[in-house]
Structures are given as structure tokens and as C-alpha cells.
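Encoded as C-alpha cells, the structure appears first; notes follow it.
Every protein chain but one is kept in place in this view of the complex.
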Amino acid sequence: MEFTINQIAAIIHGEVDGNGNEKVSTIEKIQEAKEGAITFLANPKYESFIYSCNASAVIVGQDFKPDKPLKTTLIKVADPYSSFTVLLDEYDKITKYSKVGVEDPSYISSNTEVGENIYRGAFSYIGSNVKIGNNVKIYPHTFVGDNVTIGDNCIFYSGVKIYAETVIGNNCVIHSGAVIGSDGFGFAPQDDETYKKIPQLGKVVIRDNVEIGANTVIDRATLGKTLIDDGVKLDNLVQIAHNVEIGANTVMASQVGISGSTKFGKNCVLAGQVGVVGHIEIGNRVTLAAKTGLAKSIKKEGSVKFGYPAMDHKDYLKCHAVFRNLPELRERVNDLEKKVLNLPAN
Amino acid sequence: MEFTINQIAAIIHGEVDGNGNEKVSTIEKIQEAKEGAITFLANPKYESFIYSCNASAVIVGQDFKPDKPLKTTLIKVADPYSSFTVLLDEYDKITKYSKVGVEDPSYISSNTEVGENIYRGAFSYIGSNVKIGNNVKIYPHTFVGDNVTIGDNCIFYSGVKIYAETVIGNNCVIHSGAVIGSDGFGFAPQDDETYKKIPQLGKVVIRDNVEIGANTVIDRATLGKTLIDDGVKLDNLVQIAHNVEIGANTVMASQVGISGSTKFGKNCVLAGQVGVVGHIEIGNRVTLAAKTGLAKSIKKEGSVKFGYPAMDHKDYLKCHAVFRNLPELRERVNDLEKKVLNLPAN
Partner (left out) sequence: MEFTINQIAAIIHGEVDGNGNEKVSTIEKIQEAKEGAITFLANPKYESFIYSCNASAVIVGQDFKPDKPLKTTLIKVADPYSSFTVLLDEYDKITKYSKVGVEDPSYISSNTEVGENIYRGAFSYIGSNVKIGNNVKIYPHTFVGDNVTIGDNCIFYSGVKIYAETVIGNNCVIHSGAVIGSDGFGFAPQDDETYKKIPQLGKVVIRDNVEIGANTVIDRATLGKTLIDDGVKLDNLVQIAHNVEIGANTVMASQVGISGSTKFGKNCVLAGQVGVVGHIEIGNRVTLAAKTGLAKSIKKEGSVKFGYPAMDHKDYLKCHAVFRNLPELRERVNDLEKKVLNLPAN
């Protein structure tokens, strides 16, 4: 992806000071920017880098006056940081949605409906009776099982696996290796000590604006659906078991595991490696600190929990402060026992 | 998959009351059942739903008498719940084993033996000197390395990766993204502070009736074998290190990690996010509660452990009950010290 500095200045409504015809192809931090890169200067404490870096272009404030000669071309704007984020967003959109067309060989069943402006990478597989919206990007090695429905503007990176019956909304991004719709983990113990599989015949429903990290797994429901609501963001290597429901705009960091049939409210935040037991309900805006193990429902909106079994965050920290000094506390009890023993009997 | 209500009634030996020629294509809960679905009514507390739901068919008891007019067709049976589970099993079997034949392009080496009634999805890869039994279903993007042996009636979902030399028994189900036979994690520290890889030349042996979850990893042995015995069920994102042996019918929930050379007995149950150290032995019917960290062998059959380092489950709960009140306990020790200090000296 290459742009001239003039093209970039037009995107962010800036004024070029220098050679606007030079080309840039990457976006970097000012501390590391090399030739061919564009960067920005917002915080004056980084100003020294503008003289030493080899960036081809730097976005600066309208009132920026260099103290020393500059090798770089400047783009002057009102607010360099916000212009830079606009540029990042534009660059992201252009690069993400730039792939169009069908690479061969790829596989698509005949009775499948696909929208416009699609990318189907080589070795991608689209099963039978699938419906796919417009502007969807399906990278190589992605598998879309039978009877799947996918909305508009979704991106599935290489190697995403979507089992049959899954329903996915608009503007969803799913990263490589994520598995959506695998069987829930349900087995009934038998008299001979073996287990019999409980058929998992439900599905996964993912609403709009959801992002799912690499190698995350979301199991299909036993019956009914596992639900990922609007705007949910799941990091990498997360486990969502069968019949779980995750409320809108809830965020889960890497390696979180949610057991079967548990329901989360809206706008919850789970830090890394949290584990949550099955069949409980968690209210809105609940936060679970990293590595917390939650075994009971939480009704109170805005609760913050920590530890395992989970406690109120502040209480846990107070308990742990005593825990860190337990050998000393025991010593004090030893001393007390000696003193009390030595006291005169009444 | 579509059936008439008459066809379903025949499978579960029921009597049709209504239009038996109508077709059903999904199985749903009575609270959510829509047109085209079949459901069941066993618990009287759900009876109101039979009047409001739009299910095309409902399995009911022989003595069921509706209070109000019904839109749905009934299938009357002796025991609605058990008839419903029979239906689930049948449906599951039919849908799971319905795929047959070879989709193009797929890759298979010339010196490989494959049984009857196989499904080889597009972009699946079968290496050299592989033996595959009858009725095996290999979904797209599955990789089967050289010299692998696979029994009858196995299902490998899209993107399963089976390294060379692996041996898999009959009736095994492996979900998308699972990796079987990757190198064990063995490196010898060198004098220059680098590590030298210890070649991992053993293999993985999986016996019969094993189910392996999505994105789970089972490493090959250094020498000899990593063994997953009959009837073991592993959930998603589980880690099994080199030379581990898992006894028959042991069940491990998601995100469990077992370190190298550890051996489990039969019918153990490991809850989510448990971690087990290497080179220990665990007896039969041992249960480890969620997030437990086990660092010592357990000989006693039927032990239940919790916490990290793991303790007897009940003892851990007792200790944690005191932990939750440690600030108060410290306060009481503070008070005692003051009182004892204020006592008259003897």
C-alpha cells in the first residue's frame, strides 16, 4: 500500500511543507520511523526525534517551528494526534478491505448466495445453502459449513472454521484459527463407567460488530443457541462453552474460559485467564480481575471481583495483605500463647 | 435434513395426532420452537408453551389432553423425554455420517489404504503410507501426516492436524483446529545459555471412542508414546504434553494443561483450567476442581483436590473460609496483644 504525501494530506485536511510527491508505505512511531514511513509529533517531549528520524513525512501542529534543519516533509494540521488516528483508521480500512475477487482453487457449493465485492481466498471452502452478504473477505483455508448465514462487511482471516448452522451478523472480524460452532462438551455417565455423547444440535449466533481473537473457540448449543451479542470483543484463546450468552459490548481478554449455560450482562470486562463456572448469571458492567475464578451469580451492577473463589476486589486485596504476612501472624499467636500461659492463674 | 412427522413417529414408535405429512427440519426447546421444528413436552410446568409455540410437531405423553385448541401436530409416546433423546441420537447420527465421497481438489498419496464409505472434503491432505478404516469423515483442510493409522467411524472436522506416525482407534471424534502429534517441548540448556532441541521421535496413540475438542493439542512422545486411552473426552484448548498417559474414560474440561510424562488413572475428572506438573502419577477416579494446580502424585482412589498447591477439597474450603476473614483475625490478634500487655505482670 503506497500513498503520496499529498494524498495523505488530503485525507487529513493538512497542509504540506516539503516534497508532497514523495511516497510513504508504512506508519511508525517517531522513535523508530524509517525512510518511507509517516509518523506524527504531538507531545513536545518527543520533538528531538523529528530531527534524528528518517521518516519521509511527519504530521505536526500548525504552529510547529523547527529549531534545526529537517530532512522530512511536514503535514501541518490543527491536532496532530487526532489526525494521526484518522489516518490509522483510513489506512486500516483501505488495507483490510482491499482484497477483492476469487482466487483459485477455492470451493463453493452451487446452492449458495454470495453478495457483492467479496474476496474468497484460495483453498477457502463454502458449504451448501450458505448466505453471505456484501463486502465480505474470506481468507485462504477458511471453512464455512452448511446452512451458515453471514452478514455484510465481515472479515474471516486464514483458517477460521465455522461449523454448520452458525449465524453471524454484520461487521464481524474473526481471526485465524478461531473455531465457531464446535460441539458442546456434553457426555452422560453410563453404568459401565463410559460416557455417552449428548448430541449437540443447537447453534452459535453472533450479532453485529463482534471481534473474535485467534484460536478462540465458541461451542454450539446443545439445543437452542450460544449467543454473542452486539459489540462483544473476545481476545485470543478464549473458550465459550455451549449455551453461554454474552451481553452486548462485553470484553474478554486472552485465555478466559466460560462454562456452559452461563449468561453475562452488557459491558462486562474480564481480564486474562479468568474462569467462570457454568449455569450462573452475571449482571451488567461487572469486572473480573485477571485469573479470577467465579463460581456464583453476581446480580449487582458494576461489581468488581478478584481471587478464587471470587471476592470483592478490595476485600481480596486486604485478605491477601494479611496472607503475605501469615508467618509473622502465627509467630505473634505463638508469643501470645506463651505469655498467657505464664500469667498467674486465677 | 428434512423428515415428515410420520417418519419421525416411526423412529420413536409414536402415534400421530394431526398432519403427519408436514415436514420438520430442526429440533428445538418448547420455549423457542418455531415452524418447521419438532420439540417435546415432558414436564407439566412447560405445558403453557404448547399452546403458544409454533412448533410443527410436539412429542407428548400418551395421556396428554390439551386444554385449549392446538396448532401443532402431536406424536404420542409412553415417555416423551426418552423418546426425544432417541430422536436426538438418531438425528445426530444421520447428520454426522451423511457426508460421503470425495470433493475436489483434495490430496491423497498413492500408497495409502482407505476404507469404504469415506468422506474426504476439499483441500484435505492424506500423506504417504496412511491406513484409514471404513466410514471415516475427513472434513476440508484436515491434514493427515505420513504413516498415520486411523480406525473405523472417525470424524475429523475441518482443520484437524495429525502429525506423522499417529495411531487413532475407532469411533473417535476430533474437532477443528486440534493438533495431534506436534513435537514435545524438550530443550537441553547449553553452556552458552542457548537451548538445544531434544528430538521428539515418539508418537501419539489414541484408542477407541475418544473425543477431542477444538484447538486442543496433544504432543508426541520424546521416545515411545503419548497415550490417550479408551473413552477419554478432552474439551477445547487442552494441552497434553509429551509422554503423558490418560487412563480410560477420563474427562478433562477446557484449558486444562498436563505436563510431560504424567500418568492418569481411569475415570478421573478434571475441571477447567487445572494444571498438573510433570512426572507424577494420579490414581483412578480422582477429581480435580477448577483451576487446581497439582504438583504431587495422588495414589488414593476417589480423591478430590482443590487449590494450588492442591489440598483435599474440604480442607481447602475450610482454609479459604478463614482466609476470607483474615483482616478480622489479625484485628483479634492485635486486641489480644493489647489486653495481654495491659494485664498485671506476675
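All chains are identified by letter, namely A and B, in their written order; residue positions are counted from 1 within each chain.
One rule holds for everything that comes next: a contact is a pair of C-beta atoms (placed from the backbone, for glycine too) under 8 Å apart; a residue touches a chain by one contact, two chains touch by 3 or more.
All figures in this text were calculated on a predicted structure; none of them were measured in a lab.
S.K.: One chain is left out of this view; which of A:80, A:177, A:260 or A:309 touches it in the full complex?
M.R.: From the options A:80, A:177, A:260 or A:309, the contact with the absent chain belongs to A:177.
S.K.: Quick one: which of B:27, B:87 or B:179 touches the chain that's been left out?
M.R.: B:179
S.K.: Using the document's definition of touch, tell me which of A:15, A:32, A:113 or A:301 contacts the absent chain.
M.R.: Looking across A:15, A:32, A:113 or A:301, the contact with the absent chain belongs to A:32.
S.K.: Which listed residue, A:6, A:112 or A:254, touches the chain dropped from view?
M.R.: A:254
S.K.: Touching residues of subunit B against the unshown chain: what are they?
M.R.: The missing chain touches subunit B at positions 105, 107, 123, 125, 141, 143, 145, 159, 161, 163, 177, 179, 182-183, 185, 187, 193-195, 197-201, 215, 217, 219, 223-224, 237, 239, 241, 255, 257, 259, 273, 275, 277, 293, 295, 308-309, 311, 315, 318-319, 321-323, 326, 329, 332-333, 336, 339-340, 342-344.
S.K.: What residues on subunit A make contact with the chain left out of this view?
M.R.: Considering the whole complex, subunit A reaches the absent chain at 26-29, 32, 88-89, 91-92, 103, 105, 121-123, 139-141, 157-159, 173, 175-177, 209, 211, 213-215, 230-231, 233, 235-237, 249, 251, 253-255, 266-267, 272-273, 290-291, 320, 323-327, 329-330, 333, 336-337, 340, 343, 346.
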